[in-house]
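Missing here: one protein chain of the complex. Every other protein chain is in place.
Labels run A, B and C following the written order; every chain starts at residue 1.
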Amino acid sequence: MEMLVDVFLLGLLVATAVAISSTKDLFASIMLTGLYSLISAAFFVLMDAVDVAFTEAAVGAGISTLLMLSCMKLTGQYEPKPHRHRRLLGLVVVSVTGVLLLFGTLDTPNFGDDHSPIQDHLAPHYLTKSMEEIGIPNVVTSVLASYRGFDTFGETVVILTAGIGVLALLGFSPKRQSDDLDSLVAPMHHQKILRVVSKLLIPPILLFALYVQFHGDFGPGGGFQAGVIFAAAIILYAMIFGVHVARQVFRDGAIRLLAALGVLIYGSVGLLSFLSGKNFLDYSVLSDTPQHGQHWGIMLVEMGVGITVAAVMLIIFFTFSARVDKRERDGDENQRQ
Amino acid sequence: MSALLHYNYWIVILLMMIGFYIVITHANLIKKLLGLSIFQTSVFILYISMGKISGGTAPILYPGEHVYSNPLPHVLILTAIVVGIATTALGLALVVRLREAYGSIVEDVIQQQEQEDQR
Amino acid sequence: MSGLTGLIDLLSWLALVAGSFCALSGGVGLLRFPDFFSRMHAAGVMDTLGAGLILFGLMLQSDHWLVLVKLLLILKLIWLTSPTSSHALAKAAIRGGARPLLGDDMPGRGKR
Partner (left out) sequence: MFIAATLALLMTMILAMGRAFLGPSLYDRILAINMFGTKTVLLIAVLGFLMGRPEFLDIALVYALINFISVIGLLRYFEYNQAQLQAKLQRVQQARDEANP
């Protein structure tokens, strides 16, 4: 039965990918990308990767679609069809590479094999020892935040760096006229029903984000997912009541500070264990018993990740929307013809 | 049933090649980024498929004897997804800046203008 | 006691089957109906009903209060968001110039 659903979902994925490749309308292909990520998240649930599905659901279907749309808003909706010889050439290159890769799969272990090389190292240790060494049931969280905490630290820094990069590219605003910002009408403000329903929805979403943040030890969830969900709630608010209103609460300076603060929390937890005579990010010194220390460490580290992810997502969204708003106001003056 | 033992990997390669095709044939930069994200997802699927053990369950321990799927790929891919969106955002920001500088996001047009500028 | 569980099982199966039927018929309507607004009708009504029935069927099968609460939350969310987004979508379509097909404009049989 699982296999049947697997075949089904992967087939749907391929169909969507082909459709994305063949539509000329970028709006449609971005929408189909959202659909693609919905299907792949369902597939991840089927493959037991619940944490991954969680992340993909929050990131792929929501935020990435919104970002792509704002970018398209700034650049135009239609694309010309590629030239014929280019398509032909592409097809040749792709088929040759594909055949070579297919040849490579002949040697891969069978799907679902429990004695393939990937299953023999590390994973058994994590699965059998995690409960006594770390003491939390969700092995994904214990590997993410403790066993491979250094790795995750790197990822968090990468996210912060990407946020800084987006700010460096698009963040500067030449002349900020605050009264002008207020006069800009929120695009969906006239939709009464939307307004009421989202007012009803936003507090539960924020609460749910907190639940995901702190329940990550026991079920699917954790800092990455919680950060994205938290940001999604604010983005919903910003879309319906206007970006400038949301920005009055989440001021630019504050979220930039928060983005850095998350990484700082993560790093200082590591430094603390470093200074207490253990390895970097070895949390067992944080409390009187090692296991208890691990709990503290994981909680703090996940909090740092959550803060950084939420802040960076907000920075990116606000930066893009500010661009779109500016463009609406000033027209496309930079266009070079 | 034996035909299905590598089915996931074949699909991974198919998806990867579709993404690759979009990246190399389409001139529109946003479309290229969409192609990249398809490519990216195919890698995610590859990792996750490899970690699956048939008859296994999600690696969240609960009382009793159970087979759990491999948690390590899950960790790698989980962070990769969030990093992926952050880097995609960076790519999109670059696209927006290119549009402002050249008035187009079609690769050929940008290259043409670049050549004209150098002359 | 076993009679009661049997009854609950039967009820839940019934709800699941009815929900599946609703979902499927909504899908067929979405694909086959002639214009946007009638498709929206099919999708909107059957979506909400089908989701409700399937989730109700699952609720009867749940063995832990937390599962029950989460199912209720999902149900509440779907019942809140699905009509809202349908409404907003219809409004956007009207503002964007889409008009429902009425009376004489309807395509004849066999055309679609």
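Just so we're on the same page, a residue touches a chain if its C-beta (ideal position, glycine included) is under 8 Å from a C-beta of that chain, and two chains touch if they have at least 3 such contacts.
These numbers were taken from a predicted model, which means no experiment stands behind them.
Partner chains of the missing chain, restricted to those shown and counted over the full complex, are A, B, C. Annotation: of B:Ile11, B:Leu34 or B:Ala58, B:Ala58 touches the absent chain (contact as defined above).
In the full complex, chain B touches the hidden chain at residues 57-58. Counting over the whole complex, chain A has residues 1-2, 5, 8, 12, 15-16, 19, 25, 27-28, 31-32, 34-35, 38-39, 41-42, 45-46, 50, 53-54, 57-58, 61-62, 65-66, 69, 73, 185, 187-188, 194, 198, 201, 205, 208, 212, 219-221, 225, 229, 232, 235-236, 239-240, 324, 328 touching the chain that is not drawn.
For chain C, the list of residues touching the undisplayed chain reads 12-13, 16-17, 19-21, 23-24, 26-28, 30-31, 36, 39-40, 43, 47, 50-51, 54-55, 57-58, 61-62, 64, 66-67, 70-71, 73-74, 77-78, 81-82, 84-86, 88-89, 92-93, 95-96, 98.
One rule holds for everything that comes next: only the chains that are shown with their structure count from here on.
Spacing of chain B relative to chain C, judged by their CA centroids, is 32 angstrom. Look at where the CA atoms of chain A average out and do the same for chain C: the two points lie 29 Å apart. As a whole-number value, the distance joining the C-alpha centres of chain A and chain B reads 13 Å.
Those residues of chain B that touch chain A in the complex are listed here as 1, 4-11, 13-22, 24-28, 30-31, 33-35, 37-38, 41, 44-45, 48-62, 67-75, 77-79, 81-90, 92-97, 99-103, 105-106. Of all residues in chain A, only 2-3, 6-7, 10-11, 13-14, 17-18, 20-21, 26, 29-30, 33, 36-37, 40, 43-44, 47-52, 55-56, 59-60, 63-64, 67-68, 71-72, 74-76, 79-80, 82, 86-87, 89-91, 93-95, 97-98, 101-102, 105-106, 108-114, 116, 118-119, 122-123, 126-127, 130-131, 137-140, 143-144, 148, 151-152, 155, 158-159, 162-163, 165-166, 169-170, 218-220, 222, 224, 228, 309, 312-313, 316, 319-320, 323, 334-337 touch chain B in the complex they form. Taken together, the chain C residues at the contact with chain A in this complex read 77, 80-81, 84, 87-88, 91.
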